[in-house]
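Dropping a structure here in structure tokens format, bear with me for questions.
Shown here: the complex without one of its protein chains, the others still in place.
In order of appearance the chains are A and B, and numbering begins at 1 in each one.
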Amino acid sequence: MPETHAVAALAAALGARFEGDGDIRVGGLVHPAAATPDALVMASSPDFLKRIVPGTARAALVAEGADWRAAGLEAAILAPRPRYAMAHVTRAFDAPDALAPGIHPSAAVEPGAEIGEGTRIGPFVHVAAGARIGADSRLYAHVSVGEGATLGAGALVHAGARIASRVTVGARAVIHQNAVIGADGFSFVTPDAGAVEAARAGGGSESAAQNLALARIHSLAAVTLGDDVEIGAGTTIDRGTLRDTRIGSGTKIDNLVQIGHNVSIGGLCMLCAQVGVAGSAEIGDRVVLGGKVGVADHVRIGSDVLVAAASAVASNVKGRSIVMGVPAVPRDEAVRSVMALRRLPRLMQTVDALKKRLSSMDSDG
Amino acid sequence: MPETHAVAALAAALGARFEGDGDIRVGGLVHPAAATPDALVMASSPDFLKRIVPGTARAALVAEGADWRAAGLEAAILAPRPRYAMAHVTRAFDAPDALAPGIHPSAAVEPGAEIGEGTRIGPFVHVAAGARIGADSRLYAHVSVGEGATLGAGALVHAGARIASRVTVGARAVIHQNAVIGADGFSFVTPDAGAVEAARAGGGSESAAQNLALARIHSLAAVTLGDDVEIGAGTTIDRGTLRDTRIGSGTKIDNLVQIGHNVSIGGLCMLCAQVGVAGSAEIGDRVVLGGKVGVADHVRIGSDVLVAAASAVASNVKGRSIVMGVPAVPRDEAVRSVMALRRLPRLMQTVDALKKRLSSMDSDG
Partner (left out) sequence: MPETHAVAALAAALGARFEGDGDIRVGGLVHPAAATPDALVMASSPDFLKRIVPGTARAALVAEGADWRAAGLEAAILAPRPRYAMAHVTRAFDAPDALAPGIHPSAAVEPGAEIGEGTRIGPFVHVAAGARIGADSRLYAHVSVGEGATLGAGALVHAGARIASRVTVGARAVIHQNAVIGADGFSFVTPDAGAVEAARAGGGSESAAQNLALARIHSLAAVTLGDDVEIGAGTTIDRGTLRDTRIGSGTKIDNLVQIGHNVSIGGLCMLCAQVGVAGSAEIGDRVVLGGKVGVADHVRIGSDVLVAAASAVASNVKGRSIVMGVPAVPRDEAVRSVMALRRLPRLMQTVDALKKRLSSMDSDG
């Protein structure tokens, strides 16, 4: 159970003002519909404030200037940007799942592995020889850490995550359930130029070569993640061929994302669920890829680019662009295409009508 | 090995008629090409019936009115809707994988966890403190059940599935291998309005803001699944921020599907493989999402909606609609657009010709 906080103390921690009775203690953050006297109500808009049934709550988190007294409350924290305040309040009320100190008796930590001070290792965790795990980390049930892998301090690794051999993870990583860091890259080559090479070299709709054999290019390198990286559940990140696949510090990756071999991603990026980045793509800093976005191999995306959900990036994108579509183009162009396509059936009727009129003019003439 | 059934008894269980020798016993359901005398042949159409080599089979499941004697059979179950009958027959011939009664000696069930009567716990399963698992459930190898999670009676949880802390699962759930119920939501906020907010607020193809920091909004709530829910292999369902992510009773979810935080999905829905539903989307009852469909955050989809495979739903959809495309629009409109796009190159030639004719008329005049 998370502890309770006084409204005044919470406000101070947020760097926000409070009004009313700052001594009221709250033990959680709730929606107006679930209001209780011992929880802070999240009422970021006047509309949410109105939904609080008077008498059900004592304190709320509201926007600067909100009339919280009208909602029958006794105190309020006034935030200039309530959504940002929510980050701090939810952290205050969150607590990691229980995990006993030390190494669970069922875990298998191999000789030669180094476990940092204060680190907790859950049931059935396997840590291979030569792995090093920083201080104050938590590895929950069924996690595996491969030979020679390194995790920084303060890592939170959820059940079933796989950190493969020689992978490097920075400090304060959050790695969710069943994520896989460091699978082999998907890299095969044909003895002679194969079907894909032939298709890229020439045009047409018929394949000019056959893949009669596939030889595997082994992945000799690993994966390096910076500090404060978050990796979603079921996400897979492949190791590089000769140099590590790299994810920069502060980058957050959602669930079921695929990162191919040799990819390089900068810092503070956000990759939403089911994104796929093909081998050797290079992505700058602070890039946002919406859900289900695909990035083709070897493509370069500059810093501060936004790619709308469900887009497919097939060629380089310069920094600060907003792109969308399949294939992705600048947003204005994509919007124009969608609008034009919607009016296309009517355009066809117009052209038909013009044709007829012209024909009748011809025959008139 | 599944047991054998007499044709007459199987027919009675299906509420269907049989003809011929009802005492013939069959021990499985097979394709015409794999017919054997001791299995029921699935011959739902006259075409399938013809493929039975006479003498290879004794009994078949056929459509009402089929001429089964001509196929050399001795008995037939006649179903008005053979595909529906198949549900019952395959269930009769299915048997869950072996699992010894009780708790496997290698499992780790923590003090304070409650295990229902008749429930079987496989090797290396971890059940955390405060978890409650209903009667007659089966948890196969390597499953983890978090602190305070609840599973209803009759659950079938396959190898490596992760049920995170405080998640609630109804009765008779089927959760497939390596599914993750209750990972943290993907929710980050910038101190000032960030790049995504700026892009949503304004138009244009250039980003007007930078994400210079990302603060994490913690997920304080969990996930609630109704009764008779099925969750596919590798599927991930994120926990809610302040209220649980919810999946209604009878809803079936295929493999590698992503359900974001705060999402609410009604009952009896079908979500095909690789669907992604972004945070806070609301989906009604009996909705079908085809494979790879994406649903944007906060979108509302009414009941009885069908979304064709590979579509992206970017705005609200009213009940009973059939929509498709990227972005998804009503089916008729989508079909018109695809057809029009196909004729577009010719339209361009037509317009060119018109232009020339008009120019020549001008010069004629």
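Note that a residue touches a chain if its C-beta (ideal position, glycine included) is under 8 Å from a C-beta of that chain, and two chains touch if they have at least 3 such contacts.
Model, not experiment: these values are computed from the prediction.
*Asks:* Tell me which residue among A:Ala12, A:Ala34 or A:Val326 touches the hidden chain in the full complex.
*Replies:* Of these options, the touching residue for the absent chain is A:Val326.
*Asks:* For a quick check of understanding: of A:Ala6, A:Ala34 or A:Val189, which residue touches the chain that isn't displayed?
*Replies:* The single option touching the absent chain is A:Val189.
*Asks:* Against the chain that's been left off, what residues of chain A make contact? List them.
*Replies:* Here the touching residues of chain A are 106, 108, 124, 126, 128-129, 142, 144, 146-147, 160, 162, 164-165, 178, 180, 183-184, 186, 188-192, 195-196, 199, 203-207, 210-220, 234, 236, 238, 241-243, 256, 258, 260, 274, 276, 278, 292, 294, 296, 312, 314, 326-327, 329, 333, 336-337, 340-341, 343-344, 347, 350-351, 354, 357-358, 361.
*Asks:* Even though one chain is hidden, which residues of chain B still touch it in the full complex?
*Replies:* 28-31, 34, 42, 81, 83-84, 86-88, 90-91, 93-94, 97-98, 104, 106, 122-124, 140-142, 158-160, 174, 176-178, 230, 232-234, 250, 252, 254-256, 268, 270, 272-274, 286, 288, 291-292, 304-306, 309-310, 320-323, 326, 330-333, 335, 338, 341-342, 344-345, 347-348, 351, 354-355, 358, 361, 365
One rule holds for everything that comes next: only the chains that are shown with their structure count from here on.
*Asks:* Using mean CA coordinates as chain centres, what's the gap between chain A and chain B in Å?
*Replies:* 23
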